[in-house]
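For this depiction, one protein chain was excluded, whereas all remaining protein chains were kept in their positions.
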Amino acid sequence: MTSVAPDPLPVLARKDFVSDQEVRWCPGCGDYSILAQTQKLMPELGIPRENIVFISGIGCNSRLPYYMNTYGFHSIHGRAPTIATGLKLARPDLSIWVITGDGDGLSIGGNHLLHIIRRNVDVVIVLFNNRIYGLTKGQYSPTSEQGKITKTSPLGAIDYPINALSFALGAGATFVARSLDIDVHHLIATLERAAHHKGTSFVEVYQNCNVFNDGAFIEFADKAVRPDRTISLEQGKPIIFGKEQNRGIRLNGTTPEIVELGNGVDESDLLVHDESRPDRTVASILTRMEYPEYPVPMGVFRAVERPTYNELLEGQIEEARSREGEGDLEALFAQGDTWVVD
Amino acid sequence: MTSVAPDPLPVLARKDFVSDQEVRWCPGCGDYSILAQTQKLMPELGIPRENIVFISGIGCNSRLPYYMNTYGFHSIHGRAPTIATGLKLARPDLSIWVITGDGDGLSIGGNHLLHIIRRNVDVVIVLFNNRIYGLTKGQYSPTSEQGKITKTSPLGAIDYPINALSFALGAGATFVARSLDIDVHHLIATLERAAHHKGTSFVEVYQNCNVFNDGAFIEFADKAVRPDRTISLEQGKPIIFGKEQNRGIRLNGTTPEIVELGNGVDESDLLVHDESRPDRTVASILTRMEYPEYPVPMGVFRAVERPTYNELLEGQIEEARSREGEGDLEALFAQGDTWVVD
Amino acid sequence: MTTKDEDEIQELDRVTIRFAGDSGDGMQLAGLQFTNTSALFGNDVSTMPDYPAEIRAPTGSLPGVSAFQVSFSSYEIYTPGDEPDVLVAMNPAALKTNLPDLAKGGTLVVNADEFNETNLRKAAYEDNPLEGDQLAAYRVIKVPITSMNARALKDSGLSPQQIDRSRNSFALGIMFWLYERPMEPTLHWFEEKFAKNPAVAKANATTLKAGYNFGETAELFPDHYRVRKANLPPGRYRNITGNQATALGFLTASRLAKRPLLYASYPITPASDILEELAKFKRFGVKTFQAEDELAAIGAAIGAAFGGALGLTGTSGPGLALKSEAIGLAVMTELPIVIIDVQRAGPSTGMPTKNEQGDLLQAMFGRNGESPVAIVAPATPGDCFNMAIEAIRIATRHMVPTIFLSDGYLGSGSEPWIIPSLDDLESFEVTSPTDAETFEPYARDKETLVRPWAVPGTPGLEHRIGGLEKSDTTGLISYDPENHMRMVAYRQQKVERIADDIPELTVLGKPEGALLVLGWGSTYGAIISAVQRAQSSGLSVSAAHLRYLNPFPRNLGDVLARFDKVLIPELNLGQLRMLIRARFLVDAIGLNRVTGRPLKIREVEEQIYKLVQQKAVSVA
Partner (left out) sequence: MTTKDEDEIQELDRVTIRFAGDSGDGMQLAGLQFTNTSALFGNDVSTMPDYPAEIRAPTGSLPGVSAFQVSFSSYEIYTPGDEPDVLVAMNPAALKTNLPDLAKGGTLVVNADEFNETNLRKAAYEDNPLEGDQLAAYRVIKVPITSMNARALKDSGLSPQQIDRSRNSFALGIMFWLYERPMEPTLHWFEEKFAKNPAVAKANATTLKAGYNFGETAELFPDHYRVRKANLPPGRYRNITGNQATALGFLTASRLAKRPLLYASYPITPASDILEELAKFKRFGVKTFQAEDELAAIGAAIGAAFGGALGLTGTSGPGLALKSEAIGLAVMTELPIVIIDVQRAGPSTGMPTKNEQGDLLQAMFGRNGESPVAIVAPATPGDCFNMAIEAIRIATRHMVPTIFLSDGYLGSGSEPWIIPSLDDLESFEVTSPTDAETFEPYARDKETLVRPWAVPGTPGLEHRIGGLEKSDTTGLISYDPENHMRMVAYRQQKVERIADDIPELTVLGKPEGALLVLGWGSTYGAIISAVQRAQSSGLSVSAAHLRYLNPFPRNLGDVLARFDKVLIPELNLGQLRMLIRARFLVDAIGLNRVTGRPLKIREVEEQIYKLVQQKAVSVA
């Protein structure tokens, strides 16, 4: 138990972030790719491995911390944001990642997600959205489409689904993004952006559950159709999509419209993507563009700065200390009227 | 216990909805007015008293059911929406009102509020927003302003507040409105609209807690300044406000602007209020107009039709019955392989 | 208990087989077919599936092993057997994880084809167990199942993958031959199940027969076995799992009580089946509600009960913890909800697919304040049906939240169940007041202390309830000290008086003696079997099984007093034991296994012998 002087920071590689635990998702599950990108990203961040913590709830997705060779906490269903909040407040020096699912984060854990986001606690939240409860073997989730037939909805789900990104924006999120399990470059780039954002970074990843909800996103996420049916949001650029890059999005009032470029319509007519708009309205409009009505926007929807909860808390402590001095415990004991019995 | 033939429907008056319980809010509390308007509204609805149920959580506001001479349930903190959901599913014939507060509904009960709204269960929800925890004597709430000094935030709250109406819209609310405790005509009219809406009607009422957060809304809600600092939303009309009715709201892209009428600006430039827009963007923009930057919109922000959860559930039962016939219990017992032992 | 007969057929009383393989190997299907066939044949049967916790762990891996155990017999049995007599192991991982359970001298049928290097490595075997002495204690039958199945189906037109997927039918065929089972029911089942895919149906039929013929032809098996029909009570039977019986029981209770049923639940292993099952019964008017969490689920049940319906919610241990606060509300408002807890191994997330009886004290005490509820616990899969009806009867007759304590072993285990006739089931009246003149929300029945269940929609009965303390009779809020004391006592006594409305505890065996083995819940089978064996060896031991845990049957104290010693086997550290000791000051002895597995007959038997050594009395 002798502590040794730390070596100069070693250069880490992906393998340093692979734990010795055998990965136990179903073969073909989208979770593998998200894990791989996460492991690949870690060395890029330049954060010592021991300062990284992955915290999850319960669900297939929430097994991820076991596979990361960092500190990890596989907690209870829906509560990962609360544990992350406590940890961040106690240990603002750590880089904290919350792994959650559409059930874990939006069903049982909806309230905690709302509150961690509105407080802007400085953590990254990755929500694996497979639109199903995987671990409990195929019941519908809050992101399942209305009408979906599952074990618990044999006649079709009658709940109206939650849009995870709209929800996050509504909660006042300072960073909101979406990516796709199989679009590995986009995914790692998105996670990297999230890692560098100060405040709560909320990333939804569309993830295929090939056992209970296979092909949930295939209609627009399949490589062949992806350019035509999704949008890759790029900061400062007009929103253009399509294999031929010949279509774009224009705002008609507050309604997005798909337009063909040419014939009098040019890039200057298009909506220019700006993640940093102080107002969340445009980001919100983008989150509500859904296939097949619209191509599905992917990337960073919103990225703005706002003081984090943990900073503000530290600030108050410093302020109190500088104003009132370090606390004197014995003086505190003796506060108020005292008397002596001898 | 002999049951008698019901009399012809009696004409009820406000007093018929006043229970025999002494009202126990602090003198001067805004809750009195909301209670009074609610009691006044009831006879107008033409619903037999016995078919009305008020369900609340915990908080000063949640005492309201005791004062209504209807069926009532003063439940536990944050859970009223869940009880209301169960009751509505079991008894779609009842008119169900949920009474909640900024703490009850948006802190501990945020998740249930989210889910009842997204499901569009046919109930009215009235959220008394006094931006404080009243019953527990003055801690900040999720709607308290940042920086607010309370018992639990002696150096100022560092939470970023929730906007109740944005939250409701984000959850997919089909009816969203706001009113003010002291604006009694507006309040009763708003509650009446809510009562007639099919689906979840969400009404936020700004309510003064004169003991722990006195004057929280006075800067814009005081009668003297109200015409200049609030907007009374009217369906189909351009948004005009001001004592002189000389100012209006125009949308610049997605950003609302205050404009003076005259000098080349006329009503046709203004945003026309339309509660029934299928898309929630404009409603959302309106909910985020806050004093002092903007006048505060009051009234119905959104009112659209979507099948209710309870209807859809009844529909599935009917469908199953018409397709498979009334269930035969003994046949069900004997389902699958059976054998006889004699 | 083996008698040799002329035809190389050995006659056996009871056999336990475990099918074990990869999750993808269809072991549950093979096991179920064997079970149904045996039941149709007239044996008594009892089963226990053992799923992996992962959805689909990597093929061939240890955590990916899935197993199904079936015990069948010529006499009445109560458990799926302590240990299999025969283990079918479809790959090395299945062998590794299941071999420890196989009875010494037992038969091991292995799919020899799969014992290749890759699979051995995945199962962390250094050497091939099929070579060397490792398996010397067993009768090992190596069958190249993969290749024989492939050969049988080479002309089926199916892809190699599809062909591999019917290996389970080949293995099943061997077992059918070995135990003289008819193939027809399974052949019929293939036709139904794969109606849309006749090629697959045919392939399975072909390979099933191939397996059967292989058993007959190959000289691997010295003989085969016969297990005669059991002498079961007459009636029409079906096989039923506990969770199915639970769903049917509550559905039936709703019919008997003439009140509609709302089942509100949030999925959780091993309770999810009940929601999935009830969701299918829409044509019966059952409403199911998949809530956003467990708090919402019980809230909805309470709301439904306030509305005069049967408010039912179901979960497993962690979910019961989340429902704690709301159960307290139901206690205070005295509304008749029922809470199903299909217990699983804890604490915390624990081992979700494993079994335990760890929630009894949570059910009793897991709420703030003095907060008594009624508790019932089924003893067998089929008994879930009866106790579900009892739970509703008690809840509605006594206006009390009632907890139904099942467990994973009951829930997924199965047994033959005599299909009841509706006429044989007693309906029970549930009344609601209508007279505004005499109505008081908290006026109590003098005998039972029950308050009226007044329902919205009833003119003149408008009233308010809630979680604050109520004034006696009027139900208005009261902070009066003596009123509180009275109400606390009423709530407690109301529950205690349920004892007048439930059956007395029956003793299996003599009403007095050296030892009483007292149990509750799913340990029934193991306890009864052990006690019967000990009795037949002349030991002075009796058994009693509690299906009502709060209140206890009124004669429990008397029963206990008539035995020198009391043994309480439980799958926990002694929860019932604590209640019994505290209540009756009886020095009850515990037999506590907390392994995630069901109790074994042998474990109980050993304890019985320890406690009643040499004391054997002659049985007249």
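All chains are identified by letter, namely A, B and C, in their written order; residue positions are counted from 1 within each chain.
By our rule, a contact is a pair of C-beta atoms (placed from the backbone, for glycine too) under 8 Å apart; a residue touches a chain by one contact, two chains touch by 3 or more.
It should be emphasised that the depicted structure is a prediction, and the values quoted were computed from it without experimental measurement.
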* To do: Check each of C:59, C:128, C:213 or C:324 against the chain that is not shown and name the one that touches it.
  => C:324
* To do: Using the definition of touch stated at the top, determine which of C:215, C:242 or C:366 touches the missing chain.
  => C:366
* Structure fact -> Touching the hidden chain, out of C:9, C:187, C:220 or C:351, is C:351
* Structure fact -> Touching the hidden chain, out of C:21, C:260 or C:467, is C:467
* Asked: Mind pulling the chain A residues that touch the left-out chain?
  -> 1-3, 6, 19, 21, 48-51, 53, 55, 58, 65-66, 68-76, 79, 81-91, 93-94, 111-112, 114-115, 313, 316-317, 319-321, 323-327, 329-330, 332-342
* Structure fact -> Missing-chain contacts on chain B, rising order, are 22-27, 58, 60, 76-78, 107-108, 110, 133-137, 139-140, 142, 151-155, 159, 211
* Touch residues of chain C, complete complex, unshown partner -> 53, 63, 316-318, 320-322, 324-325, 328-329, 331-333, 343, 345-351, 353-354, 356, 358-359, 361-362, 364-371, 466-469, 479, 481-482, 484-485, 488-489, 491-492, 572-573, 578-579, 581-583, 585, 587, 593-597
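We adopt the following convention: only the chains that are shown with their structure count from here on.
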* State, to the nearest whole Å, the distance from the C-alpha centre of chain B to the C-alpha centre of chain C. => 45
* If you average the CA atoms of chain A and of chain C, how far apart do the two points sit, in angstrom? -> 40
* Give the residues of chain B that touch two or more other chains, as numbers and ranges in rising order. => 111, 114-115, 313, 316, 319-320
* Structure fact -> Among chain C residues, those touching two or more other chains are 282, 292-293
